[in-house]
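After the structure tokens below, expect a handful of questions from me.
Of the protein chains in this complex, all but one are displayed in their positions.
On to subunit A.
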Amino acid sequence: MKRVELIDLSKSYDKQIDVISGINVTIEPGEFFVLVGPSGCGKSTMLRMIAGLEEITSGTLKIGDKVANGLPPNKRELSMVFQNYALYPHLTVQQNIAFGLDVKKVKKPVQQKRAEDVAEMLGLTEFLQRKPRELSGGQRQRVALARAIVSESPICLMDEPLSNLDAKLRAHMRMEIRRIQRTLGITMIYVTHDQVEAMTMGDRIMILHEGKIQQVGKPIDIYNNPANPFVATFIGSPPMNLASAKNDSVSSTLLIGDTWHLALPANENYSHPSSELIAGIRPEHLRPATKDTPEADKFYVEVTNVEVLGNETVFSFELGGNEWMAKWSGQWHIDSGDRIPILIDTGSLCIFEADTGELIKKPTDLGNFVFGKEVLL
């Protein structure tokens, strides 16, 4: 277990444009840290800088408590799983796993023992004598994992290791990796562009966009309190609904998407001087209005598309030029073209400043979606 600290890190390939910049983050020992962001945002670059495969343009990288900027990759005591696995095609699984040990001149019997132990752990025993091309994608992925584990390095880096697998195998491997990381107590830095992986695996996740940190935190905190509209739409499926909004302090209402007037509680006021706002709400927080709902609280929307997903129903409508989506649990018989009433709680609304994207109101009411263990007892 080792801490990894990035201080004001930046990277430029052509000495002109920074592909990543101003990265400040500390990854705690034994933490499962997920780096997530859209394609091309600099995730791999960052991982490769930590691994020492890419030079650091400026800033400081600390591994353990030592500055590691100029350290060659093998002195950093880490292992890495590449996106394409980078297995040696001419070596057997056994030799692939033991490669790193052989480099370090570990004795042959010890090499064999350790390779076999790890293979056992990952269910690869019967494939030890096969070549990588004789394995399925999932098995290859496990070999890559085995190679990282067998080195017993305190830090492990993974670059989108599950992206080549089918959905079922991916779900299985997510748990597998998480379990191994916990049992061995490795500090894991895991790159993905898949938000499900980020949400389910990470102790903490960091969202990167165009080379800049958007938000770092626990997955659930990021989901509940996204720091800016980018994060709000990147995490969550379907994404958070956004629309421009204006605050009318005289009548104490919020005008959303130029059509909806939402009455605000007396004590709430978002009058940022001169500023335009962005209002956001998660699809599950748009609730169905019932017969008991006062007519004044209802918002009528015209449904443009409906998807029934078995236990939940997602439908979309248009608001202020944006497509909004609502997600209701259960199977609702709605058709596109229907006008249906819905309900918005001011409590579950996020409000961002339009210019800076800064979050100025967190949602306070998360509806019926947060439960404590007490409920079960």
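In this text, a contact is a pair of C-beta atoms (placed from the backbone, for glycine too) under 8 Å apart; a residue touches a chain by one contact, two chains touch by 3 or more; residues count from 1.
Keep this in mind: contacts and distances are computed from a predicted model.
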Omitted chain, identified by the protein name its UniProt record gives, among "Cell division control protein 48 CDC48", "sn-glycerol-3-phosphate transport system permease protein UgpA", "Cytochrome c oxidase subunit 3" or "Acyl-CoA dehydrogenase": "sn-glycerol-3-phosphate transport system permease protein UgpA"
Of A:4, A:78, A:231 or A:301, the one touching the omitted chain in the full complex: A:78
Identified contact with the non-displayed chain, of A:53, A:67, A:196 or A:263: A:53
Chain not shown: contacting residue from A:89, A:265, A:337 or A:372: A:89
On subunit A, residues whose C-beta touches the chain left out of the figure: 51-53, 72-75, 78-80, 82, 84, 86, 88-91, 99-100, 103-104, 133, 147, 151
